[in-house]
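As you look at this complex, bear in mind that one protein chain is not there, while each of the others sits in place.
Just so it is clear, A and B label the chains in written order, and each chain counts residues from 1 on its own.
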Amino acid sequence: MTTVLRNVRPYGEDAVDITMRDGLISAIEPAGTQPAAEGIDGRGLVLLPGFVDLHTHLREPGREDAETIATGTAAAALGGFTAVHAMANTNPVADTAGVVEQVWRRGIEAGHCDVHPVGAVTVGLQGERLAELGAMADSAARVRIFSDDGVCVSDPVLMRRALEYVKAFDGVIAQHAQDPRLTEGAQMNESELSGVLGLRGWPAVAEEAIIARDLLLAQHVGSRVHICHLSTRGSVEIVRWAKERGVEVTAEVTPHHLILTEELARTYDPRYKVNPPLRTADDVEAVREGLEDGTIDVVATDHAPHAREDKDCEWAAGAFGLLGLETAFSVVFETMVATGRLDWRQLADRMSERPARIGRVIDQGRPVAVGEPASLVVVDPHATWTVDPSRSASRSANTPFLSREMRGAVVHTLLRGRPTVIDGSLAP
Amino acid sequence: MNKHLLSAADLTRDDAVAILDTAVELARVSDRTVKKLPTLRGRTVVNLFFEDSTRTRISFEAAAKRLSADVITFSAKGSSVSKGESLKDTALTLEAMGADAIVVRHGASGAPHRLAHSGWIDGVVVNAGDGTHEHPTQALLDAYTLRHHLSSDEGALDGRHVVIVGDVLHSRVARSNVLLLHTLGARVTLVAPPTLMPVGVESWPCGISYDLDAALPGADAVMMLRVQAERMNAAYFPSANEYSRRYGLDVRRSDLLADGGIVMHPGPMNRGMEITAEVADGPRSVIVEQVTNGVHVRMAVLYRLLGAADVIGEAS
Partner (left out) sequence: MAARTPPGVRVLDADDISRIVSRIAHEILEHAQGAHDVIVLGIQTRGVPLAQRIASRMTQIEGVPVPVGSLDITMYRDDLRLRGARPLHATEVPSEGVDGRLVVLVDDVLFSGRTVRAALDAINDIGRPRAVQLAVLVDRGHRELPLRADYVGKNIPTSRDQAVRVRIHELDGVDEVVVEG
């Protein structure tokens, strides 16, 4: 099968026509080479490798009322993603080969993007004994990232063993860094504001202390480690220090931590309640700096759908988490590209190439070049749009960007040469 | 005046003085045989208590009834609230009943704010204590009591020094009092062990001290906060004994106050913990009076909020 994508600018550079055959890019020619009636019109917009999310909650199995693999991956495709990593905190937990294979197969059936299951580190996320990591790695789902996300692997011995064990199959532990004792009952960032609002504080040190410990552990046992959604200036500085010392660490930041601050807690609206919590403006600046200089490797959405009743309540009763897939590109564009901190090649690096490498996904995050997989996204940097949950593919509506005007939009998404999104709508 | 009373910060100095002045006049009504006023006839005030607080609930009930409002009290115990009905569903039920004012007490900080701003209800919301956030009518009744003793019922509290002692971290009373007393011109000093001071307290409009003996001399009033003995299990302090030695109010300490200085406590007291019985029942204590004043202040709040709410309604 042959598909043509006309008049697109790879990484914002010279306009070309792209021909795709059997899932690969078969030709790249100067724009105008292909007949104007053929294929998909790229309108001179920017072409990038399809985005890869390292941190997605698809909620299936268990909370299909909040999201399913089909609806979550549809949202991913609309957000320009061609692969997502589905977190393990489902019900049942993805801690066996059986569950991860089921998730992987459902992803293929849905067809919107590739689904790479993340395996749980410990059985039932209980933090007591290791799950069968090898079995998940050897399964059809080929799991390479393991995480108890939502819960921190706080036992240092267990963390050490996990870091060591996954070396056998080139896996990586993605740590949700949150000291459980320092954050008991915590509701928002611990700060002057938490004191005023009377909401129990979530100190930065509860994140930073675990990161520091795990980086030292990873160095000691010679393993790679991945830090999920880091959110504080201190975390950025510790990761920077460890990278300078040669520790094999990678780190992610969420779009919302790049743009939103704790000030939103003043509304007491759980729409803004998330783990880790929104931090201060200074932390926002620090994670932008970290993403700019590469200390932070990737943007990962932590897309966390929640049913309406879990957010339509008082702050303390509200669930942690917010939607991210459909707004991720716009947030990164506004905060990092429009500000001149990242160019298009660096954006491709942070949202596609590096995440694929961390997850050991071999057919994603590849350069736009002949012979490479045709998993691509076309974005319009000049478009603006307003966030409206009724137009979202997600089954949930808990976006923190409700009614907000966003800059930059995803126009077309292609998965191995097959359009999944055309002109901002799911392909039929 | 704001539509709702959610935080002491919602009150300007003029608002606060107006409420206190109104309360002074309303206090006289309670000396009459007929204690009722017809002002809120035909209006419905709902007391929505998700958290048990007999004292505050009764005070609001009395206030609303003395203004002839229809009063519906909705306590968590034995209601659908305890069966897991959400705040939202409860709010929608109240809205269907036509509540003009909802007095809400809730264990979660910000729950009254959420009720007021979620679009679930139209009525006026009065915060009767939310989590570890605020308790603005307690601060108003404390200001009323202070003014009565220190400023002969008029003006504000300019230049007066009030020391607030105890578990500031978990205290909604302390938060509201710091804000309101500052608005009224008083100087406030918070005294607590460092573990019971909130992060960022340095930015509050008050002084901070860890030393009660150093803070008390010459103060016009001391307000003792309830300290739950269970806090020591979370390592906030080593033992009840050590706490009361360092931060408890006894006769020796209460005598450090200025002449005519008063001792206050929002209740319920832990006698022997933060305050000795001798001081609680002693000549400087105005603790019982605080309870009485609560009714007058809450009448004034309901009157002013419901008065304002209607005018806004007419205008729009």
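A few comments on the model shown:
The working rule: contacts are C-beta pairs under 8 Å (C-beta built on N, C-alpha and C of every residue); 3 or more make two chains touch, one makes a residue touch a chain.
Keep in mind it's a predicted model, so treat the numbers as computed, not measured.
Taking every chain of the complex into account, the omitted one touches B.
Touching the chain that is not shown, out of B:N2, B:T39, B:T93 or B:Q228: B:T39 (per the contact rule at the top). Taking the whole complex into account, subunit B touches the unshown chain at residues 18, 21-22, 25-26, 28-29, 32, 34, 36-40, 67, 303-308, 310-311, 313-314.
In this section, only the chains that are shown with their structure count from here on.
Within the complex, the subunit A residues that touch subunit B are 187, 190-201, 203, 267-269, 309, 312-317.
Against subunit A, in their complex, subunit B makes its touches with residues 86-88, 106-111, 113-114, 117-118, 130-134, 172, 175, 198-201, 203-204.
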